[in-house]
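Shown here: the complex without one of its protein chains, the others still in place.
Up next, chain A:
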């Protein structure tokens, strides 16, 4: 290549490298029009750019960990070291797979943190952090573990100024400062609603960019230090949090809660208002700070303002400000920074409410001494009742996601469990029965919903979250109608909102679809989910588990509708997403069982069995005691029963039944469905006397719980038909089968219809009605062909049966009909 040619190529490359892929193609096409040789050469060079990303990407020799500029971490390329701290390094980075242009701040945790247990915790936290989406929050885009085993986080890269400096430099008036703090409160409240406590709120984590607040690092402190032990670091050890904004319980090493954040917010507001920290120290040492935090009452903000800088007269502006702060704002800050967490604002929302009241000139809700008196007294009086009830509620929450064990885990995460408790105390406050140490869950939920609607009316997103929780709890209780009613309200609420976080949207859609499916409204379930398919696609990177749940729900609905291929594809998508990262054993097991169900449906018994067993083993290993195992054992048992393995089937079904009674109670739809399968097995084993009455009861209870036209009621009717047939009662058989067929004729249940018609035809034939039998079988035949596409062996068998039926002319004569 000569210099002239290179100069030409070089200036073209300058242009082309500026463009994106499409732009390059377009420009190259233009070049090719004039000089095909040049275009070909440029294209070849640009192809190298794409294909050889690693070429020279790192210096010829570089030690891992040092000078990592240019290094790839996950899908990111490190650009520039932004800062280094105790936790690790923060880099400016960009996506190197061309997915997004946006640059991110990539936090690389230092190697010392790659300790055992971190990875599991990391995977769990990542899911939770990904749920946090708020306009004033530096969004988590991605998180993973680099090849050296160090966790990394990709967050919004925020070029802002710490809130304190921003306010000082611009000399903002008090109102504007407080309005910025209200933005901070809104993010913190959002995180608390997601059960995440920040624990390290400080001005350097609260940046102002483009006039709005961005909060950084939510939940990361918690991830690094789940027990809050860094608060009691040994002397000389670096602290993970900044002492100046730490709450007394952090200094003491006591359990942290959402009220810890309330305290830190109080300190930040104090500093934003006065320009000073709330304590004046004689000597600046950590020990002195700790003593102040634990023992010294902060100087009221108004008085701090009047003290001014040492040795200088207090400017008139400060005196004016002090007059405005005196009274209500002093009171508000005092309450936020109370040494006793129970005396502080119960939630960030309450703090924000008083800030707003102050700004509007309305009286505060905080009262001088005596605040919180009633609640504290109540808690003390009913300590055991409340504790028990809140644990029961955690357990209930877990049942709703079908896991009692999760409640145990949740309790281990002290801060979050505490947040949960704070969040729910109001519920128990009004649930009369709590006072007697037991309570009616349904009443509790109803109270909770009324309270949420009344008190969260001004915060539609929070209300929607709450309705989602309540809807989920109702699904867990088997009250699918109620659940759907609440989830419909949630849907209406969300439809009127803009900027609904993706996580909330996905969860709402999936949950409502689940309620629809439980009610047997499978077509609606599919339509509802498919309307949100694009949201799921967008969120797939960020919220793999939520999208997996979405896909899995879709698969279940499609499978109920006999859309076998679509269902399989959706289960496989769910499986892949659940397996991403650290994996989600319960989700994986669910998807495996779903696939096994499809195999069983297709008659691939050996493969189905393997699938169920794999799923059950996974649950046993990773999440023993989860109620999901109930459904899996039931399906496995049904399949084993069908293939004549009665003893094994019986073992699986009995185990499912015991767990179901324990987890759900005897009248829950899940339990009833297991009982139906047990009765069918008993019938197969010749125990008709037991099966008959049990099935009758199951049908009645299912009809009561789910409505008389529910698919499951049809299945119970069909089973009763089986019993009648075994009893030799032709009329009763026909009647039960007809009822089942009538129920299954509803478009949602057509997948069950062919089998129903097949059995009905047989019963009609046995009862001496060959014309009705023929009609049923012809309909079944048509359906089978329509559903499965090709004439299957089932269709051929139907043809045989049809051929053996007496011809219409002959059916008049009973003598020939018997031939």
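Here, a contact is a pair of C-beta atoms (placed from the backbone, for glycine too) under 8 Å apart; a residue touches a chain by one contact, two chains touch by 3 or more; residues count from 1.
Just so we're on the same page, contacts and distances are computed from a predicted model.
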> UniProt name of the unshown chain, from "YdbS-like PH domain-containing protein", "Sigma-70 family RNA polymerase sigma factor", "Branched-chain amino acid ABC transporter permease" or "cytochrome-c oxidase"?
Replying inline: "Sigma-70 family RNA polymerase sigma factor"
> Which residue from A:21, A:35 or A:49 sits in contact with the chain not drawn here?
Replying inline: A:49
>> Can you tell me which of A:1, A:606 or A:803 touches the chain that was removed from the display?
In response: A:1
>> Tell me which of A:17, A:314 or A:359 is the one touching the absent chain.
In response: A:17
> Since one chain has been left out of the picture, which residues of chain A touch it in the full complex?
Replying inline: 1, 3, 6, 10, 13-14, 17, 44-46, 48-49, 52, 54-64, 66-67, 69-70, 79-81
